[in-house]
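Structure below; questions to follow.
One protein chain omitted, others in place.
Now for chain A:
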Amino acid sequence: MLFQSAESRYNQWVRDHYRFLLRSAWALTGSRAIAEDVVQDCFANAWKHREQLRDAALARAWLFQIMRRAAFRQAAPGMQSLDDDEQPEQAAPDAGLDDKLDVVKALARLAPIHREVLVLFYFDDMPTAQMAEALEIAPGTVLSRLARARDALKQVMGVPVRAPGGAQVTPLRKTPS
């Protein structure tokens, strides 16, 4: 279509990206109800700032960026901030027990920057450059953050991050103590 009104373009965003955003917001916030609010706020903000999107190919990454901000704005007061510094994961008092945490509870215990990179990566086959745009980080940081997030999720779910004998694998970066 050569010409598309702003409104129909917006509606196309909703049709194309609502499910992706709702699924991501739910995984980020741990609550379906809050996720619905977050996605509604996301689309409202997207409409308000629609002129900021210069490249239609980046719509998904741009909407995720808006959604993640809304998600952490609406999150519980105790939730960790989205500062670029990597925050430690919350303690998992039962991580050493046989009670295996389900993945939602495990996600909730991750630092937000780890949670969001996992959610984005697992739910969308987005090129690294677009993931960087969506997460507002440098492209070179995406994969290293993903690696740490995977390890963090594994750890929170009660599985040792470094199995014996696994030391031959070269870490990308020293694991924060």
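FYI, a contact is a pair of C-beta atoms (placed from the backbone, for glycine too) under 8 Å apart; a residue touches a chain by one contact, two chains touch by 3 or more; residues count from 1.
Note that contacts and distances are computed from a predicted model.
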| item | value |
| --- | --- |
| Protein name as given in UniProt for the chain not displayed, "ATP synthase subunit E", "ABC transporter permease", "PrtR transmembrane transcriptional regulator (Anti-sigma factor)" or "Ferredoxin" | "PrtR transmembrane transcriptional regulator (Anti-sigma factor)" |
| Selected residue (touches chain absent from view) among A:56, A:104 or A:129 | A:104 |
| Positions on chain A contacted by the hidden chain, ascending | 6-7, 10-11, 14-15, 18-19, 22-23, 26-27, 29-34, 37, 39-40, 43-44, 47-48, 74-79, 103-104, 118-119, 122-123, 143-144, 146-147, 150, 153-154, 159, 161, 163-166, 168-172 |
